[in-house]
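A single protein chain has been omitted; all remaining protein chains appear in their positions.
Right, chain A next:
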C-alpha cells in the first residue's frame, strides 16, 4: 500500500521501524499546519522554519518512545510547544512599527497597505504577550481547540488555561488601544 493511503497511526508504526519514506509522508501531511502554528508563535518566517524543522527532527528521534496514547499530531504539537516556549522571540521596537514601509501607490493600493499595517500591529502585540499566554491564545484562536485540549497540550489545568486566556485578551486590548485610538484598527 502506498504511503499516501496510510493513516497516521500506520505511518508511525512504519516510521518506528526506521522507514524514512513513511516519516516523510507524516512530515508532508503536518508541515503546513505546524509551520502556521509556529509562525504565529514567533512571527518570523526564518525562525518558524527553523523551529518547525527542529520539531520534526526531534519527533523522529523520539519516535520510539511514542506509544500512541494521543494522536501523532497532538504529540508533535507538544514537541513544538516545548521548543517555542524555550525560544527567545525577536520583538521589534515600537518605533520600528511606525516606520513600516509606506505604501507605494503605484504598486500597493491603500487598502492593502492598511491591511498590512494592521497585521503588523497585531503580530507585534502578540509578541509582547508572555509565551504561555500567547501559546494558549494561538491554540484557541487559530487552532480552535477546546480548553480541555489546550490544557492537555500545555500540561496545565483547564482553570489555568482560562486564566491565561483572560489575561492574554486583557493585555492585548491594552496593547492595541493606542492603535485603535489612532484609527489604525
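We adopt the following convention: a residue touches a chain if its C-beta (ideal position, glycine included) is under 8 Å from a C-beta of that chain, and two chains touch if they have at least 3 such contacts; residues count from 1.
We adopt the following convention: contacts and distances are computed from a predicted model.
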Protein name as given in UniProt for the chain not displayed, "Putative zinc-finger domain-containing protein", "sn-glycerol-3-phosphate transport system permease protein UgpA", "Acyl-CoA dehydrogenase" or "ABC transporter ATP-binding protein": "Putative zinc-finger domain-containing protein"
Cross-chain touch to the chain not pictured, restricted to A:17, A:86 or A:181, is A:17
Candidate in contact with the missing chain, chosen from A:83, A:160 or A:185: A:185
For chain A, which positions touch the chain that isn't shown here? 2-4, 17-18, 20-21, 23-25, 27-28, 31-32, 35-36, 39-40, 45, 49, 52-53, 56-57, 60-61, 118-119, 122-123, 126, 137, 140-142, 146-147, 162, 165-166, 169, 172-173, 176, 185
